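This report refers to the structure that appears directly beneath it.
With one protein chain withheld, the remaining protein chains of the complex are depicted in position.
First chain written, first letter: the chains are A and B, and each begins at residue 1.
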Amino acid sequence: MLRDYVPLLLHIGVAIGFAVSALLMSVLLGKAGRRTRVKDTAYECGMVPQGETQPRFSVKFYLVAMLFILFDLEIVFMYPWAVVYKEMIVESKLVLWSMLSFVTILMIGYVYALKKGALDWKR
Amino acid sequence: MVTLGQYLIVSGLLFTIGFAGVLLRRNIIIIFMSLELMLNAANLSLVAFSRFRLGVDGMPNYNAQVFVFFIITVAAAEVAVGLAIIVALYRARQTTHVEDINSLKF
Partner (left out) sequence: MTIGAPILEVEVLVIGLFVLMVEAFFERIDKRTLAFAAIFGLAAVLAASFFLAPAPTDVATTGFWSFYTADLLAIFFKRFALVTTILVLVMMVDYAPVVRQSVHGTTHQSGLGEFFALPIFTCVGLMWMASAIDFVMIFVSLELVTMSFYVLVSFTRRNPATLEAGVKYLILSALSTGFLVYGITWIFGVTGETNLARVTAVLADPALESGPALFGMVLVLVALGFKIAAVPFQMWVPDVYQGAPTPVTAFLSVGSKAAGFVVLLRVLQPFFMMPQMVKALTIIALLTLLYGNLAALPQTNLKRLLAYSSIAHAGYLLIGVVSFAGEAVAYYLVAYLLMTLLSFAVLVVVANQTGDNIEDFSGLAKRSPFLAFAMLVAMASLAGVPFTAGFLGKFYIFDAALRQHQTTLVVVGVITVACGFYYYLKVVRAMYWDGSSIDAPVPVSRLSRVTMTAMMVAIVVLGVYPQPILNALK
């Protein structure tokens, strides 16, 4: 009866042994080198690092990037529009006017951003 | 050949990862990224449905693709507004961790 459990015990023993030996080996053999001043300098003619690792950048960058993404993405609506334009313009001018009104609203947004100085890099 | 079911499983996984991220992560920026992941999960399954459920004329169902366009643009707008609010919060509090945002408890 107890005999049936021997393979299981053996298995557990091997598992524990393997884990311990693997950890021991990595401690004994895998020596992580000590950090020294010389080691931390750039390799051969690499650049000497300047400033902090996480430089702060101007919030202006964020503003311009966001405005770019917003106006850039609106192009998505113009592709399907351009595909069906030739067929639909024959039926009515509505397809032209709807895109014009869309672009007008976009333009107003752009003028607003411009007037508020969102694209003024120096300010 | 990739089937509709496989696309749906990937999309379901993306949605679950996103939702788990919202629940478990503590950094607001990462929470926000997880939210975008959830929207993109929906995009993937919409495109898959549109590709695999062909109409009577054998063309894909374009309703879904138009919906995807709208989701993409709305998500971009949401990111712009959301990041602005998070940046404002960071400037006021110097933190983006949810545990630090607790002055409104009763």
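What we mean here is this: a residue touches a chain if its C-beta (ideal position, glycine included) is under 8 Å from a C-beta of that chain, and two chains touch if they have at least 3 such contacts.
Small disclaimer: the values here were computed from a predicted structure and weren't measured.
S.K.: Applying the definition given at the start, please give the residues of subunit B touching the unseen chain.
M.R.: Considering the whole complex, subunit B reaches the absent chain at 8, 15, 18-19, 22, 28, 31-32, 35, 38-39, 41-42, 45-46, 49, 53, 61, 63-64, 66-67, 70-71, 74, 77-78, 81-82, 85-86, 88-89, 92-93, 101, 103-106.
S.K.: For subunit A, which residues reach the chain that was dropped from this view?
M.R.: 105, 108, 111-112, 115-116
Note that in this section only the chains that are shown with their structure count from here on.
S.K.: Rounded to a whole Å, what is the gap between the Cα centroids of subunit A and subunit B?
M.R.: 14
S.K.: Using the touch definition from the top, list the residues of subunit B that touch subunit A in their complex.
M.R.: Residues in contact with subunit A: 66, 69, 72-73, 76-77, 79-80, 83-84, 87.
S.K.: For subunit A, which residues count as touching subunit B in their complex?
M.R.: By the definition above, subunit A touches subunit B via 59, 62, 66, 69-70, 73-74, 76-77, 80.
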